[in-house]
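After this line comes chain A, so read on.
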Amino acid sequence: MNTQPSILTVDNLTAEFRLGEIYYPALHDLSFDIRQGEIFGLAGESGCGKSTTATAVMNMLPENGRIKAGRAMFEGHNLLTLSEKELRRIWWGKIAMIFQGSLNSLNPVRRVGSQIAEVLVLKGGLSKPQAREKVNELFSLIGIRPDRSRDYPHEFSGGMRQRVMIAMAVCLDPGLVIADECTTALDVMIQAQIVNLLKHLNQTLGLSMIFINHDLALVAEICHRVAIMYAGRIVEMGSVGDVFARPAHPYVRQLVQALPLMEGPVDRLKSIPGSPPRLQETPRGCPFLPRCIDGDDACANQVPPMLPVHPGHYAACFKNKDVHEGSR
Partner candidate 1 sequence: MTGMLRLQVLPILKQINKKGMAGMIILAVLVTLAVLAPVIAPGDPHKMAGVEEIMLPPGWDHWLGTDEVGRDILTLVLYGTRISLLVGFSCAAISIFIGSVIGLAAGYFGGRVDDLLMRLTDLFVVIPRLPLVLITVAVLGPSLVNTIFVIGMLIWAGTARIIRVQTMSIKKRLFVERARSLGAGHLHIIRRHILPNVMPLVFANTVLVIATSIYLESTVSFLGLGDPTHISWGMILHYAFVSVALTYGAYWYVIPPGVMIVLTVLSFTMCGYALDEVLNPRLRRRK
Partner candidate 2 sequence: MNKKNYVLKRIGHSILTLWLILTLNFFLFRMLPGDPLRLLFTDPRVPLEVLEKMRVQYGLDGSLLYQYGKYLLNTLQGELGMSFVYNMPVSEILVERLINTVILLLPATLLSILLGCLLGIVAAIKRGRASDFICLSLSQLLWATPAFWLGLIFMMLSSGFLPLSGMISAGMTFDSIWAKGVDLMKHMAMPMCTLSLVMLGQYAIVMRNSLIDVLTEDYMVIARAKGLSRVRQLFSHALPNAILPVMTLAALNLGLLIGGAIQTETVFTWPGVGRLVFDALLRRDYPVLQGAFLVISSCALLANLLADLFYKLIDPRIEY
């Protein structure tokens, strides 16, 4: 278990979005921490709020979003109360983001190398020749020929662009990297490459990471600890081993069951009937209740808080089965 100090501590983060004139809550009371040197997974289905969490923590919400409550402590500062000017010093230099690599994630009219060099010169204090050197180093690190840094983004494949984005993210040696759906829209082989690269960076550079993804298999493969989100809340959190092998929350249990196994007889694919609540609906009780087989009235009246299942393993369910019984 990772007993390193936390580099990022998020307490009770609540954020909302404006649709038309009204604000609707998107994130409810999120609390988690990222420890030094770990890869922390944030998983859940589309729309559960994982990407929103990333932008909220960085205090980079779009114009129609705002933070309602909570803290995000990083290096002694609360990111959520800093001004844009102060945030700019932290952005990229201390915390960097890797976004989903669409064609237009890199500026199409500028050479790829110059987009990385720009950050090195402006924020890293390097001279232009030094920056060029570093860009070459970075390209070697991500496994692309350094002379390709003079090419334009459209001359790269999707996987290569993603690797460039990773290089761009780590170029200032940030303490924390947030990787938001950075494997989506890539084929499986490339996904494996990216994931291995991230693992490599974590092991060699000691890079702490928040790995946001909807693909549970990938999360299980690369992360040390994981938080599963549902309808804007964290419903289960713990080490990857605990959460995936011994899930305590009904939603997570069904998710894990839904993953088809490589071995054994293949029946029909299991899915969870129903769908998550819409942004405009905020149920009074547990958001998963309509789809839960174990639910009852107690679940309808109060949102279950994160209750301990096992040291380091928490689940937001009143009916936490003591799943660790058997392993004693």
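Just so it is clear, a contact is a pair of C-beta atoms (placed from the backbone, for glycine too) under 8 Å apart; a residue touches a chain by one contact, two chains touch by 3 or more; residues count from 1.
Basis for inclusion: all candidates are chains of the complex that A comes from, given by their letters.
Treat the numbers as computed from the prediction; the structure is a model and nothing was measured.
Touching chain A in this complex is which of the candidates 1 or 2?
It is 2 that touches chain A.
Quick check: in the complex, which residue numbers of chain A touch candidate 2?
Those in contact with candidate 2 are residues 58, 60, 87-93, 96-97, 99, 102, 104-110, 118-119, 122-123, 152, 154.
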